[in-house]
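These notes are about the structure you will find just below.
Only a single protein chain was left out; the remaining protein chains are all shown in position.
When the chains are written out, they are named A, B, C and D in that same order, and each has its own residue count from 1.
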Amino acid sequence: MIKMKNLKNVLIGFTLLIVIWQLIIIVGNYEEALLPSPLKVGEAVLSIILNGTFFVHLQVSFMRFFIGYLSSVVIAVILGLILGRLARLWAIIDPIVQVIRPVSPIAWSPFIVLWFGIGDIPAIVIIFIASFFPVLLSTVSAVRKIDKTYLRVAQNFEIKQPQLMWKIIFPASFSYIANGLHIALGAAWIFLVAGEMVGAQSGLGFLIVDARNSLRLDIVIAGIIFIGICGLILDKGIKLFERWVEKHWGGLESSAN
Amino acid sequence: MIKMKNLKNVLIGFTLLIVIWQLIIIVGNYEEALLPSPLKVGEAVLSIILNGTFFVHLQVSFMRFFIGYLSSVVIAVILGLILGRLARLWAIIDPIVQVIRPVSPIAWSPFIVLWFGIGDIPAIVIIFIASFFPVLLSTVSAVRKIDKTYLRVAQNFEIKQPQLMWKIIFPASFSYIANGLHIALGAAWIFLVAGEMVGAQSGLGFLIVDARNSLRLDIVIAGIIFIGICGLILDKGIKLFERWVEKHWGGLESSAN
Amino acid sequence: MTNQSPIISVNKITKTFFNRGQPQKILDQISFDVQRGELISILGKSGCGKSTLLNLIGGFDLEKEGEILLDGQVVNQPSRRCVMLMQNYGLLPWRSVLKNVELPLENTGMSKKEIRERAKYYLHMVGLGDKLDAFPKELSGGMQQRVAIARAFVIQPEVILMDEPFAALDAFTRYYLQDELIKIQEKENTTILLVTHDIDEAIYLSNRIFMLSANPGRIYQELKIPSSRPRDRSSLQFQKYREIIFRNFHFNHPIAPIELNV
Amino acid sequence: MTNQSPIISVNKITKTFFNRGQPQKILDQISFDVQRGELISILGKSGCGKSTLLNLIGGFDLEKEGEILLDGQVVNQPSRRCVMLMQNYGLLPWRSVLKNVELPLENTGMSKKEIRERAKYYLHMVGLGDKLDAFPKELSGGMQQRVAIARAFVIQPEVILMDEPFAALDAFTRYYLQDELIKIQEKENTTILLVTHDIDEAIYLSNRIFMLSANPGRIYQELKIPSSRPRDRSSLQFQKYREIIFRNFHFNHPIAPIELNV
Partner (left out) sequence: GTGGAKSTGSEREKPTIKIGYLPITHAVPLFYMEEEEFENFNLELVKFGSWPELMDALNTGQINGASVLISLAMYAKEQGIDLKAVALSHRDGNVLVVANNITSVQDLKGKNFAVPHKYSTHNVLLYQMLKKAGMKYEDVKVIELPPTEMPAALAEGRISGYVVAEPFGALSVSLGKGKVLYQDKEIWPNSVDCALVLRNDWIESDRELAQKFVNEFVKAGEEAEKKDDHIYELTSKYFNVEKDVLNLSLKWIEYDNLKIDEEAYEKLRESLIEMKLSKNPPTYKEFVDHSLIDGAK
């Protein structure tokens, strides 16, 4: 029942979108080459699905994305758990992080090419950077905000490191960390396009950039649609993961966000 | 006292960073043109401050940034407050937003030029896009998550629209909205560089892109440092704003994040 | 208290919730009348449906069988005439104490000055005349509850519904506020319907006590307490009522002895 | 109870907090001894320093003047020998009931099997043998408190400190758990130090009651309750103690009559 209603809403939503889009074309009197019609884009979507291009690019992008994101997350969480407990070290590192964080991964690209060459690695590195800081910061702040009660319980029962870390601190801060993972996932996915602009010969980002350079704006929009849908699926995926962990680990108060 | 200690930490942090950087140069044996030394970058920083370039670009960037960010925030909050109350309309719009949101503002650039031309407006539009969705989504979810108690109090005292909106719903959801504003600020600032890549002839983003095109990587790093510091200042600024509102409006529970 | 028509009349109310599709009868055929100026307590265990009943009377929840009348009129939405005091005070944290109390008056056509004076008057009455500009979170729980009480009385409603108003307070503060409540109520002659699971509180405050059973909620006993207030908590009469209620709830001694050898 | 050396010995404890640089003496020269197997209640108003005192005894807060001995040794860190039951139960929400109770045993060198059996035994004792795999949030407040009690007793500590253990529960559940506590305590012969602001609770449970005044916190009265337990809440003797305490706290009638005419 709920599924059906959702589907109906999605259909209404997208029909509306397509109508508005077609109206813009008619009213604005744009050239097909400059703003393709929904029909043309539909054809492009079909064509790159049918000739398999889409799946090739998708696979490559997902591979890069997951390598970049997962390595980033693992490193950032471990670092965050440690730094969250070492207030004095964090006081020194924090200003550096705060200055580096607001810098777009795009700005780093000359150095990324220098250190990481072209092809897969720069894309992975850009995704890594994009997700690293949100996860690191949310982990550190999660650890620092842990309900003191849990730490006192641990003290009371004489639970020492490293058990303190994985029995108390990690689970206690997890729901907040998960929130960071969630935000980082979105941020990283958004930088996929930027990441695949540097010498990559494949991937959804490349598909868009290449289509743009080949003046195939219909494929650009098709690519945008694919990126949007994949991003949405990833988002739902991590939400499911969060919920699974929550269920599995019992009553972690549902994440603050 | 606290200020002094902070300053000390900042100094230690950055000294450390510079030492590591210099070590990388020595060990990696990179060409000066490809990875400038801290000294060279220091000179570049000084020179663009002293010859005034920096302030010119800074001013332009801030102007674009604030126009893009503020207009985005105002529109997104108002829309969010309305859509948060209209569950059925939101059910239709939500899927569209969910698909558009994960798309990088960079991917839109062919269309941004088509609709918004070149110069200030594309940069503003990209910043607008980057901040729009975080604010919209956090506002809608804030409105939908309002403690039912407040709505019941309003019902009880027969408070109707539009007073319901600005006496109850807006303040009740504000701390959560502020969190969205905060996230959006970071996201928008990160896209400043991307925004100023399309036909802009000024701004910090342009400074970086132009320096990169001129192979002046020392200025690129100088630009990165400026962007980082300004981003940090903006972040601190919005934190102060949040705290000010919190104080002014009394006990809004400090934002969930 | 009077021989007028009842201010609240609850007629055969049945309320069913659906949990995972399973219907669950929370309230079953509840009927009672409340006269003007009475203070009625509804006493029952946690989860027996006390809040649910109050929500129905207040018009916050309209899905039910049966009929509820406020002053002869069917309740089909919440109104100012019947104010609910929420379980967690329901103060707006972004408004100062004074502005919280002004809230219900703001759309009544009163002038700003009148509103302010009325609000101040009631805040003085609950002893918070010096906290007008404080924000709720700066106050202790007891003070917050007093603000809520002032806000409820400020529009001079016919009925005030109270959902465990003193449950979160410590015993000493609780006793103090109970006395305050009685004084204000007698002065304003407001009808009060109070939900609680504190037996002493019910005895101390009420004209009548309704005891609610759980699964499904039924009023299985009504207790009239005719003695005048304030009552002496350590008096013999007070103990008599305690014992009656204890016996009713089978709580003088625990029902099931605890298993010590498993 | 016995003529052994006291298990807890509190010697001239003074605790000062600094609020915005202003020193504020919360506890002033507190001294008392607790014998093995005693149940002591500390009774006082909200904010008088009860939790602070308990934290000092438990070794969670070490900054103080004076000395605290646990079994003759100076307390300089929290230990398993003296378990604290937190005001909000302190259960780990990510662990099942059973795993919560197993927690304190995990580093004691016991085998997994032993640990499990011991944990199960104590959970059965508090009547939760059928909730082993539930998570804390799936339980009512009363059940959560029982898990916490099981977790406190499972390592058979010499002392259990309890910070308002039943304050958040409704009256009926509270009575029930109080009885449970007495039975377990008598069986295990554990020393219990209990902080509360519920007068009845203190009378019902304790061998001795310390009454704590506020600003600064001092023990200004000690009350011995020699009668055997379980006690009859409606007995005359019970009322006698109530009255003594009421009088002590000036609460039989409110201190300041409420200002009705401002």
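The rule is simple: contacts are C-beta pairs under 8 Å (C-beta built on N, C-alpha and C of every residue); 3 or more make two chains touch, one makes a residue touch a chain.
The structure displayed is predicted, hence computed values, not measured ones.
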Which residue of B:S109, B:S138, B:Q155 or B:N179 touches the chain not shown here: B:S109
Which residue of A:I18, A:M63, A:I78 or A:V113 touches the chain not shown here: A:V113
On chain A, residues whose C-beta touches the chain left out of the figure: 31, 33-34, 109-110, 113-114, 117-121, 197-199, 201, 209-210, 212-216
Residues in chain B touching the chain absent from view: 31-34, 109-110, 113-115, 117-119, 198-199, 201, 209-210, 212-215
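As a working rule, only the chains that are shown with their structure count from here on.
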Neighbouring chains shared between chain A and chain B, ordered by label: none
Separation of mean Cα positions, chain D and chain C [Å, integer]: 31
Distance from chain C to chain A - Cα centre to Cα centre, in angstrom: 50
Multi-partner residues of chain B (at least 2 other chains): none
Of all residues in chain C, the ones touching two or more other chains: none
Pairs of chains in contact (touch as defined earlier), listed by label: A-B, A-D, B-C, C-D
Residues of chain A defined as touching chain D within the complex: 149-150, 152-153, 155-160, 163, 167-168, 171-172, 174, 249-253
Contact footprint of chain A on chain D as seen in their complex: 58, 60, 77-80, 83-84, 86, 88, 90, 92-96, 103-104, 106-107, 135-138, 155
In the complex with chain C, residue positions of chain D that touch it: 45-47, 121, 124-127, 129, 140-141, 167, 169-173, 175-176, 179-180, 183-184, 187, 197-199, 230, 232-234, 239, 242-243, 246, 249, 251-255, 258-260, 262
